[in-house]
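Here the complex is missing a single protein chain, while all its other protein chains stay put.
We call the chains A and B, going by the order they appear; numbering starts again at 1 in every chain.
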């Protein structure tokens, strides 16, 4: 989350939006306007009712090819992108790539050029290095769109938007909301994207609750209030967004054990009672039960965790169709 | 095949059939009525002629998503389920799962809840533990169907039905048939399902032929005649169903070598001559040539082994379309 370390995404506004203000790539929440974010959420709304119909497909992207470039394993995210693409009637190609691929090497560019020559329309990129999706987008041919499926510690923007979508369905007035993000903010691309999205949508207050060792130094600059005591931080909040404890991303010295973390920060019915009575409980999944929260909370009436999964498909359908629709050739088809 | 060890499937009748007597899950032959089994066979008949047409697809399950949950490797079964789903125009999702997954763990339920939240319509489950498919079905949401693709030593019901379908095409009057099942009955989920299906369809006599060490103690209770001498057991039978020697499932002490097995039980032209002249030779595949049977028999005029493979797709199409058709939303589509 150190902006200095990966300057490539600073120009992401220009990269992500075309001359007519339409979505071309979807790389990070930074660089997008509130209008565009709202357009994505509204488009997702039209897809969210599809699963209740007996035919869950629409022919919007028929004849398009979407390639999943996953340099980092992620069954859940890959699966939801694949389902989203199939429900838009696109063809999906899974490209097996060595997870060791350096993001900026000559050979990656050669691979991209080859896939472009096969007339792939969209790359969904997941990579362990921050800035990977931006790098690929900045080298992509004009007919190709890039969607960031998570890059390093930088961003996971479709996750952030499905979170916003889930909040909006329950509490449509963002300006009235106090939202707490709990956990390892420093190492979380999810948190970074969430904070940017919440600010853009104008929430009243964003709180970050974490052990001192897991806090980002310059967090205040992002416009958030920092708490190390969860009992203070959770008081009267409308939404609690738990982060997944990313053990593999932390230096062992900074790492509290799962049990220690749970003891102080884990969400229990008692801690949840400090929030507003109708506060939403969210988690990007998969949950470490007994670490980030107790099962009573995960499966309780305030949990919207499975709704987040459902909405993830609608959001990805929206992002994919808007990106491909913004191209001259595709635009007409959307309005057929 | 010890009924005591896995009590979960005892209530499978209620699990498999909905309030209107229609198929909801397909888990085991036990719990299904002769009427339902016959409905599946008749439905498969309508799909069996599709491959001869130039377009082998029907749009019955367009817009449905079927997830293959294979906790146990099985290229053949996975392939036929995938083909069946695609020929019904469904979208197929292959979910990579660790083969070590405990079937009743919290994490499996979380995985299922997540897939359900993605609006998967059907899980095809293959698992090394008996009762896995029943467990998953008993925890599934109302909109999801579960099909058993083989679980532990318990059941492999689509295999049994494709066998019945193959027999019926050649010898439609089950009440006149004497059927011999030859091989490792104790460790075979295929045998268990075959015996239940044959009894339900009312064959005249079921014989089990196996070395004493491979025989189930209480086999008599299943209503079968037991032979250890193949020359006696094969006499005048109408159908010979060879089992695959499952070396990996047996304790080494009980295991006759492939050559030893072949010497006594392996089907040769000489042993086959003991059966009726038009007796069918069947095998669930893949054949160990020179172990369960000689190539002269496997490739001979009485072998219907490749027909079994062909019919496996029609049976799986029937099971899938009936399960999904039994849901309110889907039912109408089948009759569009």
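By our rule, a residue touches a chain if its C-beta (ideal position, glycine included) is under 8 Å from a C-beta of that chain, and two chains touch if they have at least 3 such contacts.
In this text the structure is predicted, and so the values were computed from the model without any measurement.
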Candidate in contact with the missing chain, chosen from A:18, A:45, A:91 or A:205: A:91
State which residues belonging to subunit A touch the missing partner chain. 62-65, 91, 93, 95-96, 106-107, 110-111, 113-114, 116-119, 329-330, 332-333
Provide the residue numbers of subunit B that touch the chain removed from this figure. 51, 53-57, 75-76, 79-80, 82-83, 86-87, 285-287, 289, 295, 306-307, 309-310, 312-313
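The rule we apply is simple: only the chains that are shown with their structure count from here on.
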Measuring from the mean C-alpha position of subunit A to the mean C-alpha position of subunit B, what distance in angstrom results? 42
